[in-house]
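Every protein chain of the complex appears in place save one, which is left out.
When the chains are written out, they are named A and B in that same order, and each has its own residue count from 1.
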Amino acid sequence: MDLASIVSALGGELHGDAARVVTGLAPLETATSNELSFLSNPKYQQQLADSNAACVIVGVAMRDAAVARGACIVTEQPYLYFAKVTQLWKRQRDLARGKAHGPSQGPWVHASAVVDPAATIDATATIGPLCVVEAGARVGAHSVLKSRVTLGEDCVVGARCVLHAGVVIGADGFGFAQDGERWEKIEQLGAVQIGDDVEIGANTCIDRGALQDTVIEDGVKLDNLIQIGHNVRVGRNTAMAGCVGVAGSATVGPNCTIGGGAIVLGHLTLGPNVHISAATVVSKSILKPGHYTGIFPIDENASWERNAVTLKQLHSLRDRIKNLEKELKK
Amino acid sequence: MDLASIVSALGGELHGDAARVVTGLAPLETATSNELSFLSNPKYQQQLADSNAACVIVGVAMRDAAVARGACIVTEQPYLYFAKVTQLWKRQRDLARGKAHGPSQGPWVHASAVVDPAATIDATATIGPLCVVEAGARVGAHSVLKSRVTLGEDCVVGARCVLHAGVVIGADGFGFAQDGERWEKIEQLGAVQIGDDVEIGANTCIDRGALQDTVIEDGVKLDNLIQIGHNVRVGRNTAMAGCVGVAGSATVGPNCTIGGGAIVLGHLTLGPNVHISAATVVSKSILKPGHYTGIFPIDENASWERNAVTLKQLHSLRDRIKNLEKELKK
Partner (left out) sequence: MDLASIVSALGGELHGDAARVVTGLAPLETATSNELSFLSNPKYQQQLADSNAACVIVGVAMRDAAVARGACIVTEQPYLYFAKVTQLWKRQRDLARGKAHGPSQGPWVHASAVVDPAATIDATATIGPLCVVEAGARVGAHSVLKSRVTLGEDCVVGARCVLHAGVVIGADGFGFAQDGERWEKIEQLGAVQIGDDVEIGANTCIDRGALQDTVIEDGVKLDNLIQIGHNVRVGRNTAMAGCVGVAGSATVGPNCTIGGGAIVLGHLTLGPNVHISAATVVSKSILKPGHYTGIFPIDENASWERNAVTLKQLHSLRDRIKNLEKELKK
């Protein structure tokens, strides 16, 4: 792809030879003289000067430094521009590999997929190999189910969604009533509603609701191996990293981020713009926007052991301090 | 469904018009005048008075309040009764959708499933789309493998079990002997035995034993994305929430509950009636029934940072307190 075609597709202010062909995208430090790179964080400015890249995407503040080095594309948001270049690149590569489906004559459903006749697949959607789409399920425009996705009965996927391999939408929520020592199943009569522009990572599970639906709003991004319990609601544009677990009936607000391996307990509410660190347990509702953490700090094992033992006496240590303070006052 | 048919199927003391038709089940606060609801926890009594529900399932203690409001079904255990209503509802809905298989002429195996001829499937069992059932595996009466389940060689599933999409039973346990820096595989020669009335959530994995079998006893309920290592034994009616990991050769007693994201280390024993909080690490055997927890409390990040730094000096803080106490004695 030449620089001219990139700028003509995505805009930006090109400095350098528009006919220059780039053969790949690469980070600044490894880019060869045929590759396009980007600088989004000004603190890596030194890497810019040292880079062999054919061309570098930079922000306005870096214009002079970038021009001094060689070819560059100047834009307001270089990281966002870079994202769009990756999309352009992917489309070109898919075209070159003959992967484009051509003008759609109906949805593209792989022959090995098992799609119930009572499911509704938009004419522009793609259902990959070995997927299962059950009765009453719906898949919206331009959405893609990669391989081996299960979309359960009555579950709805909006437009422009991507569900990666192994995703399970609409397995039963975990609901049982106790009958002495036995557990009696509560049939899960709700479904799952997924909005537009949602991406769901490999082997992630979203359970159907007990009576009402589990809801994933527009623009949500979920990484791999995430568990979303029944009747959870995840607000617009919230992103969760891998291995997160959200227990039943929790409400996660819009524009939140949840770090990898974090656990959100059931029936809690996170307000908008709440950011949870990786591996943190959210054990109470949090309505105030901010950054929250609860991680036991890693340490050399021997040191950890000493501190962990002491931790179990922390309450009594506090009492001893209180006593010392009293005695000293006397 | 009318109230008469519910009470005739499940018992309970009906107050109100038996011919009243209900069109759905809903929580008290959202139920419309056509929906059936329930009150299991007396602390939500106010919601009862305010509810528009057509009929409410209540306990004996709530009889008067419920009758004063309108139609109700009085029963000893309203939550259990509600569970049974969901089952009734599901059966009705499946019938209406033509999903009942009719009197079984042999197991119902989806054409896309890959079932080894040397597997044994009960005539009343269901094997869903794109499942894999390997040689020597057995599936008991009325058990259901939903879509894309793998049941490995020689693994046994009892009666009335439900295995949700993506479950893997009988992958190799994680066993290797060290040979210098290399790992030499220990072939896993055992299998997995799953009792009756077990439910296993989406994408959960239960590994085959090394020499002997991994065992899941009757009535166990496992949520999604759980990992059960080789040679684990999980006792009757124990329930585990999503994302739990139980390492190899651990024994979890009967009637335990394990919260989401908890980790049980290998070779440990949990006795009966042990309840582990979410995200807790069980690092030693626990024989005394009770409720156990180990979670770093969540906090605003800045506050967490200060405390986390101090935590690494906790042992020395204790020593300083000890010194203060000594000096003060002098």
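The rule is simple: a contact is a pair of C-beta atoms (placed from the backbone, for glycine too) under 8 Å apart; a residue touches a chain by one contact, two chains touch by 3 or more.
On a predicted model such as this, the values are computed, not experimentally measured, just so you know.
Only one of B:Gly166, B:Gly219 or B:Gly271 touches the absent chain when the whole complex is considered: B:Gly166. Contacts to the hidden chain, counted on subunit A, fall at residues 24-27, 30, 77, 79-80, 82-84, 86-87, 89-90, 93, 97, 99, 110, 112, 128-130, 146-148, 162, 164-166, 197, 199, 201-203, 219, 221, 223-225, 236-237, 239, 241-243, 254-255, 260-261, 278-279, 295-301, 304-305, 308-309, 311-315, 317-318, 321, 324-325, 328. Subunit B residues in contact with the hidden partner, per the touch definition given at the top, are 112, 114, 130, 132, 134-135, 148, 150, 152, 166, 168, 171-172, 174-179, 181-189, 203, 205, 207, 210-212, 225, 227, 229, 243, 245, 247, 261, 263, 265, 276-277, 280-284, 286, 290-297, 299, 303, 306-307, 309-311, 313-314, 317, 320-321, 324, 327-328.
Going forward, only the chains that are shown with their structure count from here on.
Here the CA centre of subunit A is 26 Å from the CA centre of subunit B.
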